[in-house]
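Step one of this worksheet: look at the structure below.
With one protein chain held back, the other chains of the complex are shown just where they sit.
Labels for the chains are A, B, C, D and E, by order of writing; each one numbers its residues from 1.
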């Protein structure tokens, strides 16, 4: 179920299939999750989104586990059901333990609380914290 | 500037001062930032919020740098000006480099984009991603 | 299913029925969707909300298709499941094609990404962009 | 400062002036705050928005203080700077004390925290809580 | 269903059970809702979150009904399905009538509308509204 339905691998055009193949190769899996199958009706969006995700989530100054945990933290904060489910799975695959998940959620909760206290009390930014 | 104004260390009650002292000791600093001075009009909130922050941000399954980066990611996603400024400073103090900051922001941006694509296209959660 | 349940046409008071009739006449449909049936427990809210929607969504400087697409863009950005489903249907009825839907979602995704990059990097507003 | 600038009382059309007069009479004040002066470039929006606010904020099952506190709670949760400032003032005028403000902010903070914990842990709704 | 599953009372450790007992005693109920059972995998989070909720929701400058209504208003504004369901039930238990619920939702809706109008039109804060 998705607005435009899913495009399965077996029904995909060469352009879409090339992206699907790269997703499976990069992630070392043998299936494509619904997010990509829903996007595939617009091959340009599929390609562009995948290229960006691939580039951003690759190892760099942050390792893949850190990237996945930040992704999950944002998704939990935004309350995106699909994204919480898929990135909980991805973060676990990258090494997140149950304890790490619990601590991540505690930080997400606390940040959401203190964000509203800071804004709600109209707290002025300290000189020490201002960017140069 | 803040709704109820700030309570400075020199004007603080013993109850508030005890929290201020613990903040400076725990963070190894010699000043109190505006967030706490704005909260201090309600000593119970000050104490409770600080105790939670102290407990959550302490080393555990995640180290302080990871905690601060998740905090910053959520604050950037929520667009809380005060929190972005203060936690950018805190994350840097904990070891975040400019490259790590840039990668963090890239993940935050991408997660916010894909969260809306997943919701906007009404993508159903894959069976493989559902919690048991 | 809704907090207060639904008020069906056949069970509605004259005040509620008058709104239901106006909704069906204005939209050229023969049924009332759940949103209005859930609101109808508070006839004043039902009437006021419908009057506002009717006035705002009418042709003006923007045509109904543009209005519906903006409505859908906001609902996708807010991740409101009910509103995404109902306004996808409404926008299609007003002429939105699959390609237009895909481009709309791409803009919604990109705007959500760049909103966080701008806030997260604490970017100052250019003089050229400030309102007079 | 506002996108379209402000329409002052002395420069207002009869249609806008009638709304301004009703705002001042209803609120028992002798000035118009910037929100309305920014909206007044679109007299239809000005009139419709004011009529809705006037109707919703009037005494009913909830008294004006409760209405203003709920308005402030939502504005703090959404982190709308203008709205926090204006509705803090309005709630105080309606009787909100400093202690009530602090408790309101504590509830807003806690709700924002627990909202993310519930979503982040993918907690299923208890049968006992489901609407009939 | 929840990411880490639920910890039932009969399977709980003494530490978790002590919190469960306090929840049931404080709320005068004989069951534990899913939120707490999902959190219980991290006993420190369970204890800390419950202590904060208990302290914040207790009678003070605001009575329990006001606290629950503010909690529900924030949850509706954040569109947290679990929290809307559970706090609608809690607010009703504390005395919220159907009319009060409808007025609350009307204020939540209007605040969300005007928050965006104020931000969208880039409305500057009036001098009269600025905190000292």
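What we mean here is this: a residue touches a chain if its C-beta (ideal position, glycine included) is under 8 Å from a C-beta of that chain, and two chains touch if they have at least 3 such contacts.
The shown structure was predicted, so the numbers you read here are calculated from the model rather than taken from an experiment.
Although one chain is not displayed, subunit E still touches it through residues 76-77, 79, 81, 84-85, 88, 105, 108-110, 112-117, 119-122. Listed by residue number, the positions of subunit A touching the unshown chain are 1-5, 44, 48, 51-52, 55-56, 130-132. Where subunit D meets the omitted chain, the residues involved are 3-4, 41-42, 45, 49, 78-80, 131.
As a convention for this text, only the chains that are shown with their structure count from here on.
Under the contact definition stated at the top, the chains bordering both subunit B and subunit D are A, C, E. Once the centre of each chain is set as its mean CA position, subunit C and subunit E turn out to be 27 Å apart. Taking each chain's centre as the mean of its C-alpha atoms, subunit A lies 34 Å from subunit D. Of all residues in subunit A, those touching 2 or more other chains are 3-4, 45, 49, 77-81, 85, 88, 99, 102-103, 105-106, 108-110, 112-115, 117, 119-122, 131, listed in ascending order. Judged by the touch criterion defined above, the protein chains are all mutually in contact, each touching every other.
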